[in-house]
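Contents: one structure, followed by commentary.
A single protein chain has been omitted; all remaining protein chains appear in their positions.
Moving on, here comes chain A:
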Amino acid sequence: MSEYNWQVFQTAIGQTFFIVSISVVVGGLLGLALGLVLYATRPGNLMANRPVFILLNILVNIVRPIPFVIFLVAIQPLMLASIGTTIGTNAVTFALSLSAAFAVSRIVEQNLVTVNPGVIEAARASGARPISILLTVLVPEALGPLILGYTFIFVAIVDMSAQAGLFGGGGIGDFAITYGSQRYDWPVVYISVAVMIAIVQAGQFLGNYLARKALRR
């Protein structure tokens, strides 16, 4: 790879790291909140609220299956209103964070459902508030599977970040296409792919390790 390519590649790696890390953190937190509300408001649960539950449930069901590229186009008005642009790294990060939040919310909800209801009963019997039970009992009790769920989402975000180039977001995927395949420079393509694989592998390894620790296995 040429000196110039190296510099571009480094910028691209930086962009991917930016997009992925912001999306994982923001999408992860938003999704956690949304998932907790989904779980808690389900009829019969800690803060049962049928209208809120039905509304959120439908919203998540509608948004989640939309392919990322289309989702990004669809939320352009929202993007414009909140960050003032619809292209570039920030725009892609914004869309990816939001998209990830919806995916994370289901993963959170599904993992909380598996927590033994008796444990929630014990916490209620201790006089704990529903919010406190959600954050200090349910999340820790489901931590192992939650970490694995987040790992899954991390990989999906890395995958989606490769499409950032379509909206001027840059990143490793964009680099591989623009400087690699379009110029028939195959080493550039392979190196890019190798870096993507390394990122995914590292994330998966870390996720598995943390989940095992949480599960004490």
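The rule is simple: a residue touches a chain if its C-beta (ideal position, glycine included) is under 8 Å from a C-beta of that chain, and two chains touch if they have at least 3 such contacts; residues count from 1.
The rule is simple: contacts and distances are computed from a predicted model.
Visitor: Have a look at "Acetolactate synthase", "Methionine ABC transporter ATP-binding protein", "Quinol oxidase subunit 1" or "Aspartate carbamoyltransferase" and point out the UniProt protein name belonging to the hidden chain.
Guide: Hidden chain identified via UniProt as "Methionine ABC transporter ATP-binding protein".
Visitor: For the full complex, which residue in A:Ser126, A:Ser181 or A:Asn208 touches the chain that was left out?
Guide: Residue touching the absent chain, from the options given: A:Ser126.
Visitor: Going by the touch rule given at the top, which residues of chain A touch the chain that is not shown?
Guide: Within chain A, the residues touching the omitted chain are 116, 118-119, 121-129, 132, 136-137, 140-141, 143, 214, 216.
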